[in-house]
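All protein chains but one are shown at their positions in the complex.
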Amino acid sequence: MSGPLAVIGVGQSVQAKRREVTIGALVREAVDEALADAELGFGDIDAVVLSKTPDLFDGVMNPELYLADAMGAVGLPVTRVFTGGSVGGHAAIFGAHLVAAGLARRVLVVAYSKESEGNFTWALSRGLPFSSHLGAGAGGHFAPVIREYIRRSGAPEHIGWKVAVNHRHNAARNPYAHIRRADLTVEEVRQSPMLWDPVRYLESCPSSDGSCAIVVTGAELARRAPRPPAWIHGMAWRTETGHFAGRDEVNPQAGRDCAADAYRQAGIADPAREIDVAELYIPYSWYEPMWLENTGLAAEHDGWRLVDADRTAFGGDLPVNPSGGVLSGNPTGATGLLRFAEAALQVRGLAGEHQVPGARRAVGHAMGGASQFHALWVVGSEVPG
Amino acid sequence: MVSFAQSPCVPADREHDMAEIVLPVIREALDACGLTRDDIDFFASGSHDFYEGRTFSYIESLDAVGAWPPISESHVEMDAAWAFAEAWAWLQLGEGQTAMVYGIGRSSLAADLDQILPAQLDPYLLAPLRPHRDALAGLQARALIDAGLLTERQLAEIVSRYKDVAVDKLMDAPHVAAPLRAHDIAPPGDAAAVIVLAAGDTARRLTAHPAWVRGLDHRMETHYPGVRDLTCSPSTRRAGERAAELAGFATADVQVAELHTEYSYQEPLLVAELGLKNAEVNPSGGPLAGWPATATGLIRIGEAARRIMDGTTGRALAHATNGPALQHNLVCLLAAQPRDPGQPRDPGQPRDAAQPPEAAQPREPEQPREPEQPRDAGQPREPGQPCDAAQPRDAAQPRDTAQPPEAAQARDAAPARDAAPARDAGEAR
Partner (left out) sequence: MTLPEPVETTSSPLYMNYTYVAGTGRSVFLRGLNERRLLARHCPGCSLVYAPAPEFCSRCLRPVGPPFELPGTGEVSTFCVVNFPFPGQVYEPPYVVAHIMLDGAHNRLMHLVREVAPEEVTIGLRVEPVWVDDDELDTSTTSIRYFRPIGRPTRDVAAVPYAQTPIGPADA
């Protein structure tokens, strides 16, 4: 490796149903903001990595072709990564690898989804001739896993409601978030419609349009950046097969291995104490305690106790998703990169109203498929050493 | 590269699922270099949902890897040649010694590719026109003929070389997308390909004749066919130049070139842009002998390397493409010998990566997007000659026009920073 790497630019669009802009314009919002943050122009970028969830979601095949102009990618190497919902994390890590390998000096990592231009419940639920036409949707996959977590850990049912409230309160401090509800109460979550029992409406992520972009570079250029860099202390990805008998989807081995590898690189022995803030991929509220345990930020079966004790709320000792997270905005192709980017903003001290005071080390996390794909990075305000 | 295997490209495999197609090819590639799955440090693959007709289709192919215990893995929703590029970059990190790349492509599942391929276009302005699958290729071929760079007869001569059919007979066939005839178009098929990569001494240990990846690069062009000069391929040329800088030898110096030509007309265009002189082109038969969608480009790399691994070739080139009318192009240079470690690092290398501070150069020499002088549009090129590098619509131009004023200012400031000697870097902030 060539030495330390860092994020020197972060940009994102407002997450919402964005019918007033084209896909290209939506992507450009994040790209422009990331370049402006780094005070760079297109001519300073050596390669582009694009993150996007299935092309059938919005009907644009190989979108890197159509988006070449909007991303400023004409004349550059462009790679379109796809690993399920974790793709934004994989794209960020691959972008960093291009710098580390000496193949680029600055890489622009771009991510987006425009769910409103397609029908992705259709795309996900469409029956194939040889599988059941259950029409359960994404929640139909995750809800049984949540039920199993609750059974194993003995967590009380209000934990899910509480997470939903915390994240929406956090989102009220994030001008980019889709669902911003400073007034949300546990009672309102509890009374919201049950979708996929045990998952209620307000415990579920929305479907959003949105984009995100970051600029990754090496130490020398990072030191010359106009604003503080987020230094990459460790990064890892892991995949496991989805179909084998006996697979544990509640606490998947790939997620544990992924986090352990990143912490090892970062020299972190006790992540729960050494991490100041975490942006985790939490599409349904119960995934907060589950991923806290899976990423080593809580002991097994104890994740829910951190929630119960308000330790993961804004102002707690381990705030989770101060941005509002996936529950407050979910442009699927960008969701993973947003977690990585928000972690970077926190250690740069540039998270605005949702800045966690004094955040020095942060985790960005993404997951995809049937919890098969995991990506995680640890970023810090100090140069790793 | 220490191993390459592929399944025969069949018109339509109706017996096997994705994993069943890939697994035997993985076994063959691993057996050939004496490795097992557990010896592989990183996996990368390429495929595309639009050819498969379902979301997250690539997950099925992971069953052929048996990702347990969990593996380090990535995937591109592109031709697997780009997965090869990712694996090659990964090996340079020094985090592992081996990597496997696999590509699966099934062109046969879509009942009608005319329904599929227009989805690659701008969804607002171009896709609604629903050009059929070969329409943009037909436009590009027509542009080359109109520019006097090609004739229909030459297309037939190219095909004749592959198919052993008389040129006159080929010329009698009807047009499909004039000036293209059915035989000018790569036939859809299903296949998988697997390449095993290894770093340095590990490669030497695994095989007597590794094919060393000396350089690889890829470049994107603007999406809009209406603003491209379809008679040339500046992205191929630029990727070739950059790959050559990394490789330490020119694309013109290869003996074998495997080109991702989904249409006959692309061969002379690519040969000209890459400056190929005496290279044998597509000894494998090329994509005109079978087009397994997203495995096609990876197979080009494998076939080029095969000629080095069997000892018959010293230097080879592989090309892969993605998108309509050659919008995105990749060039990989391979050789029987690794780069001499004593050779100076090429000046095109990013300064950060390798160069000592005193050697730091202003970025101009590597800047791929200099403003170019417009080519005199009225001046015809000689047939077979590459188009002038100075294209009115070269990569530089769309970038500048695309730039918002603020960003342009920021960029103007950048070269000064970059040009500053690196030793000052610490003080710059």
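As written, the chains take the letters A and B, and residue 1 is the first residue of each chain.
Assume a residue touches a chain if its C-beta (ideal position, glycine included) is under 8 Å from a C-beta of that chain, and two chains touch if they have at least 3 such contacts.
No experiment lies behind these values; they were computed from the predicted model shown.
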Practice task
Determine which of the presented chains are touched by the chain that is not presented, and list them.
Solution key: A, B
Exercise for the section: Would you mind spotting which of A:V14, A:L195 or A:V383 touches the chain that isn't drawn? Expected result: A:L195
Completion exercise
Out of A:L5, A:A143 or A:A177, the sole contact with the unshown chain comes from A:A143
Fill in the blank from the handout: Absent-chain interface residues of chain A come out as 19-20, 59, 119, 121-122, 125-137, 139-140, 143-148, 151-152, 193-199, 201, 241-248, 250
Problem - Missing-partner contacts on chain B, residue numbers - result: 12-20, 23, 37-38, 50, 52-54, 62-64, 66, 68-69, 108-112, 115-116, 119, 123-124, 127-128
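Please note the rule applied: only the chains that are shown with their structure count from here on.
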Exercise for the section: Under the touch definition given earlier, write down the residues of chain B that touch chain A in their complex. Expected result: 43, 48-50, 54-56, 58-59, 62-63, 65-78, 82, 85-86, 89-90, 92-94, 116-117, 119-124, 127, 217-224, 235, 238-239, 322-324, 327-328, 349-354, 367-369, 394-396, 398-399, 402-404, 406-414, 417-418, 422, 425-426, 428-429
Practice task
Within their complex, state which residues of chain A touch chain B.
Solution key: 1-3, 22-23, 32, 35-36, 39-44, 46, 48, 52, 54-62, 64-69, 72-84, 90, 94, 97-105, 117, 123-124, 126, 128, 217-221, 223-225, 236-244, 252-254, 257-258, 369, 372-373
